[in-house]
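Note that one protein chain of the assembly has been removed; the remaining protein chains are unaltered in position.
Let's turn to chain A:
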Amino acid sequence: MSVYNQPRKRVIQFIILGMVIVIITRLFFLQVVEKKYSKLADANAVLRKVVYPSRGIIYDRKGRSILSNDAMYDLVVTPINVKNIDTAYMCEILQIDKEEFRKRITSAIIKNGSRRVSVFASLLPPEMFGRLQESMYMFQPGFELVQRQIRSYPFNAAANILGYIGEVSPQMLQKPAYSAYNQGDYLGMTGLERTYESVLMGQRGIQYLVKDNLNRPQGPYEKGEFDTAAIAGKNLRLALDVDLQVLGEHLMRNKIGSIVAIDPRTGGILTMVSAPTFDPNLLTGSYRARNFSRLFADTTKPLFNRAIQAGYPPGSSMKPLTALIGLDEGVITPSFGFPCFGAYTYCGRAIACTHHNAGHAANLRLAIANSCNAYFVHLYRMEVDAAKWGGVKKGHQKWHDYVSSFGLGHRLGVDIPGESPGKAIDTAGMNKLYRGQWNSCSELYVGMGQGQVVATPMQMANAMCIIANKGYYYLPHFVDKIDNDNTELLTKFREKHTVAHVSDSSYMPVIYGMEDVVERGTGVSAKIEGEIVCGKTGTAENNAIVNGKLTKLKNHSVFVAFAPRDNPKIAIAVIVENAGFGSTYAAPIASLIMEKYLHDTISVKRKPQMKTLLEYNTLDPVVREKSKLDSLNGASAKMTSDEILKLYFRD
């Protein structure tokens, strides 16, 4: 019987062998002929991960980190590898439409070509990241998630100083200076982030990892043989005191203006407030672009760092400098007096003075204490008309040289970008202004800090340093120390600038005069218990073109000071725009800052004063209305004045 069916055994054997041959042929093509599968396998299992170094952290003078790092994710795309993906699903996750999806792919190809990685969606919000990570296998190998660090500002303060980081733009990438960057990298755009980019950025590394099907890294590929390590950015240690910074931002809430406090012994900036400010965390993370355009468009210009960018007439705070020039030139002695009866009339027009009583400018100390306008405009004339110069043009140039050495009229070179030069008119400027026909009367206002002299708050604070130090200053700067520093970035801040060679005894009348201002003059609201404060109030006039007409606006409230009188530790300038007298707002603000710095606390007696200051609102109601930001107040955003007070006073 079995013999009968013998050939059928052969047929069955052939069927088996035939099938096996088909399988083996296919295997041969898959495994031996076709090479793409090992590449695909590597694409599956090997993760080329750019390791972004952690950016340097910024610490304040007491070692508290005021700018550190948080982790976030970017979705990056390699356009050529995008094939057969569920576009609709991805659009749904990213909440974009297909048109936008195509647009992004196209722009990625235009920017970087289709074989290179471009950022498709940056800094994904957590919930978007979660959904994407789950379904990432569907979008690979065209799309990948890349971790990157974002900056976080634990104190929500010092937005304008620290600056923010942003994605490097295609225009930047064209320039050789940015050759170290790739598309999608972030770099410091403003503030310290920008100035110290080279030390903060560190060095990128590349790591090859083996991953599993859910993109979970399983360990190094080939034992890390191909990896290069990332080198972390260096940390910065600032002279800034974040307590002062926060206090300053609190005090300046609902006001426009700025505070600059400098340690005169080093030039280190202790605090620099520009108001209105903003919460720096707005410019990190997912909603950076939206927040940026809101800040940019805001009527109160929160991105504008008034402390170094805004120019103000220094007003009376200029007077001690005029005095110093006179003393240094030797045109006066401290005992020089001027008979002022309420106005200066020698130049054909009356320049009013707030005091009328005889002898209020009987000597330098009195003139400063009483802020006699006549005394200082006259002093300016004496300085430029001095016989030894041989003519007002040379004399004025000499005056300009002095003013310039005090740091006015040019950029000081602080270590954040965007500084404005201010203004101090020189002889050439005068010639141009008056077509060569001018004398010491033409711009005599500069002697009292009005007219053709404009200073930034930082320049004013720096001028205070010169008086506090009796003749020298260090360039104002934020960074005290860079960890493991091997750069030359900080050398210029160690250099002492000696600007006047007046004997200490000649300084004393100026200093005593400023002491008198606080003890019994216009600056009494700046008194600090147990300290001798030397200050000078200013009430800077300012005009603006409103509806096509030059209109006089409410004066700026200006106050400059240093303390203590002997061995000063802090010099400060405070400007509150359109607030009126310097004594009302600027002086108490400066005083609170100095007290906090010198005593580390604020005496409880000052609570009512501080409450008034916190609640005082100088913002024009129209501006306030137009300004859409509720977080304009930086560190004190969304806090009531009582809540702020609780931070400083225990009840």
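Throughout what follows, a residue touches a chain if its C-beta (ideal position, glycine included) is under 8 Å from a C-beta of that chain, and two chains touch if they have at least 3 such contacts; residues count from 1.
Keep in mind that, in the parts below, contacts and distances are computed from a predicted model.
Which protein name, taken from UniProt, belongs to the chain you can't see among "Sugar ABC transporter permease", "Cell wall polymerase", "Heme exporter protein C" or "Lysine-arginine-ornithine-binding periplasmic protein"?
In UniProt, the chain that is not shown appears as "Cell wall polymerase".
Identify the residue among A:44, A:65, A:254 or A:299 that touches the chain left out of the display.
Considering the complete complex, A:44 is the one touching the chain left out.
Where does chain A touch the missing chain, residue by residue?
Counting only chain A, the missing chain is touched by 1-2, 5, 8-9, 11-13, 15-17, 19-20, 22-24, 26-28, 30-32, 34, 36-38, 40-42, 44-46, 84-86, 137-138, 210-214, 218-219.
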